[in-house]
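All protein chains of the complex are present and in place, except for one that has been dropped.
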Amino acid sequence: MSLAFDILLAFGVVFTAAAALGTHDRVASIAGFVVTGLLVALSLVRLGAPDVALAEAAIGAGLTGALLLRSAWRLKPAESRVSPAIDRIIVALIAVCLSGALAWAVYTAPGAALYPALVSERLAESGVTNPVTAVLLNFRAWDTLLEIAVLFVALILVRIVAPAHPQPVVLGELMLPFARIVVPMCAFLAGHLLWQGASVPGGAFQAGAILAGGLLVLMLGGFAVLTPRLLSWGMMVALLGLAVFAVAALSTEALTGTLLLYPDGAAKIWILMIEAVLTLSIAAMLCLLFCGMPRRPLNDV
Amino acid sequence: MTTVLQVVGLTLTTFGVSFLLIAALGVWRLPDVLSRLHALTKADSAGLALIALGAACLKGRPDSLLVLGLCVVLVALSGVTIGHLIARAHLSEGDLE
Amino acid sequence: MTIHDVPPIDRQQTPSATTEPHQEVLAVARSSGRLRGAITTGTVLVVLWAGFHWNDPTSWTVGVPMALIGGALVLFLPASAPLQLSPLGMLRFAKFAIIGILRGAVDVSWHSLSPRTLQPGFIPWRTHLPKGGPRRLFAVAITLLPGTLTARIEDDMLTIHALDLSDATRDALAALEAHIAKLYRLDHKEMVL
Amino acid sequence: MILNFLAFCTLVATLAALPRLIIGPTAADRIIAAQLAGTGTVATLIVLGTADKTPALFDAALVFATLAAVSGLAFVALQRTRL
Partner (left out) sequence: MTSELIYICAGSGLVGLAFYRLATCRDMLLRVLSLNVLAVGIAILFLASARNAGMTDAVPQAFILTGIVVLVAVTAALLALAEQIDSQRDE
């Protein structure tokens, strides 16, 4: 029975992705993509990766959808110049070959499981019991630091390009009870995931994405307007994550002589502190990426 | 006692799943957007509530009850709000028969 | 038929500074209302956290800041009047709502199985419930009850989409309104005023 | 075993509304289909969590429920920004 479940789920993933990519209706593509994200998250749960599934649900199905919807009406559809049939057939053939080769290569690749033994061997000294969090913030913390830097670079790019501000419609009276429950719920879940990320699935990335979802509800409901002051606060919080992470890296260098090697026995406190700041900073960054940070009017400068 | 809970839980879950199936069927078969919204706001929320209740019975632990209750509240609330917002947007197109 | 280009229906009711002599007082009252809302939310979050992490006292290092942030986010939302609910009314309303939701689900399932019997339409409804919480609860409850869906709220006029336009629907709406009035301890005299 | 079958049925319910997402005809229909699929995934996770005896899936279901609300809201709120 669970095999039938897997087959149906895999079929659903490919079907919704094809639906999303195969139509020129904006809402249909984006709704299809959001549903694809949900189903992919479900299949990641089946593949035993609930940490990734949580992130995919929060980001792939939630925030990317909102981001695409923001831009959907601003990007004009391309002139409907259909490429000739022969081209499409050739491309389709290449795509099928690519898929087949990829599936074959991945399936027959030797399953040299090198990492799991290493990770479980040293999990005890990482300060946390969730192996994914241990990899992210202890064993490979340097990578994570650079990834936060990448996020920040994307934020700066968006700040320079300065797309227009999204303008949600006025949504009326029933938005208030919705926001009153969903927004605190997002904050609660962010804290919950952050705390339990040390032992079971969860962590700073998922928590940040969910907190960003709460902020998005405030924006879309028209309750919070991005004033220049709020914007500069947001930028500051966004930078704070990178700054605290970098300072932590340098101070571990000073304390233990190795970059991001936490002092003995205190690893959990260090990880939790960095993660807490990262949560806030990721939430601020994702929210600002959505809002697009418009340039100020000239007379305002 | 546990077998009673098991049976009750399975029955509730079955009912909930059938409500979800019927809601999907309703989205297929009901004639216009506003009628389809009824399937979203009622059958779906009630179906999820029954499934959550059944899961709580099968699990038999009080702390999972809290998580499941929150799930139900959130889904019902979002169903109601989004249903209302779609109906509202649809109505202001001026097709009040 | 698309739902683009919807004209805004709701006018934000903000007291203008020139016509309101007690602007200062009002502003303070409103801000204190928001503060009360934030404190209430924070308390609820703390209780929830206690329910999730009761076996781990160290978890409060994250729980307390989380409750503060959750409360602070609620400061963005406009305040509403303090609740004066009657506990007995709450129980009664909960029973009424649960039965109503189940009946609603059965009803819409029945209609999905035989859509030919359907005669949908709109019912205008003037409510006596006061503005704010009670009226919003009324709108939400309508949507969860059998065969009805709130499509528009304009002051005290609600436009309700119903799957069945008979008198039974109107009776159900009147019963629901009475239930909510009891829940908020409003007697009929107050409601007409 | 029964629970596995029920999980399968829930997945069927999740996928069953999706043709509406493709054929529409209005944007509202597509949003309704997406919202139904969101509820369906929450339900699937709950049933799977009961079948697999892993309560971590309930937390995942809670995250899905919250985010389904946010993306549904985004669909409705960002409709008019076409101009």
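A, B, C and D are the chain letters, set down in written order, and residue numbers restart from 1 in every chain.
Rule of thumb we're sticking to: a residue touches a chain if its C-beta (ideal position, glycine included) is under 8 Å from a C-beta of that chain, and two chains touch if they have at least 3 such contacts.
Model, not experiment: these values are computed from the prediction.
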item	value
Hidden partner chain, residues of chain A it touches	2-3, 6-7, 10-11, 13-14, 17-18, 20-21, 24, 26, 29-30, 33, 36-37, 40, 43-44, 46-49, 51-52, 55-56, 59-60, 63-64, 67-68, 70-72, 74-79, 81, 83, 87-88, 91-92, 94-96, 98-100, 102-103, 106-107, 109, 111, 113, 115-116, 119, 131-132, 134-136, 140, 143-144, 147, 150-151, 154-155, 157-158, 161-164, 203, 205, 209, 282, 285-286, 289-290, 292
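Quick note on the criterion: only the chains that are shown with their structure count from here on.
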item	value
Pair joined by more contacting C-beta pairs (B-C or A-C)	B-C
Distance from the mean Cα position of chain D to that of chain B, given in whole angstrom	11
Chain centre separation (chain A, chain B; CA means) in Å	28
Shared interface positions of chain A, touching two or more other chains	169, 171-172, 174, 177-178, 182, 185, 192, 214
For chain B, residues that touch 2 or more chains besides their own	23, 25, 33, 37, 39, 45, 47, 67, 70, 74, 77-78, 80-81, 84-86, 88-90
Residue numbers on chain C that touch chain B, as the complex places them	1, 3, 6-7, 9, 48, 51-52, 101-102, 104-105, 107-109, 111-113, 115, 118, 120-122, 139-140, 143-144, 146-147, 149-152, 159, 161, 163
Touching residues on chain A, where the partner in the complex is chain D	1-2, 4-5, 8-9, 12, 15-16, 19, 23, 25, 27-28, 30-32, 34-35, 38-39, 41-42, 45, 50, 53-54, 57-58, 61-62, 65-66, 69-70, 72-74, 166-169, 171, 178, 182, 185-186, 189, 192-193, 196, 200-202, 206, 210, 213-214, 216-217, 220-221
Complex contacts: residues of chain B adjacent to chain C	19, 22-23, 25-26, 29-35, 37-39, 41-43, 45-47, 49, 63, 66-67, 70, 76-77, 80, 83-84, 86-93, 95-97
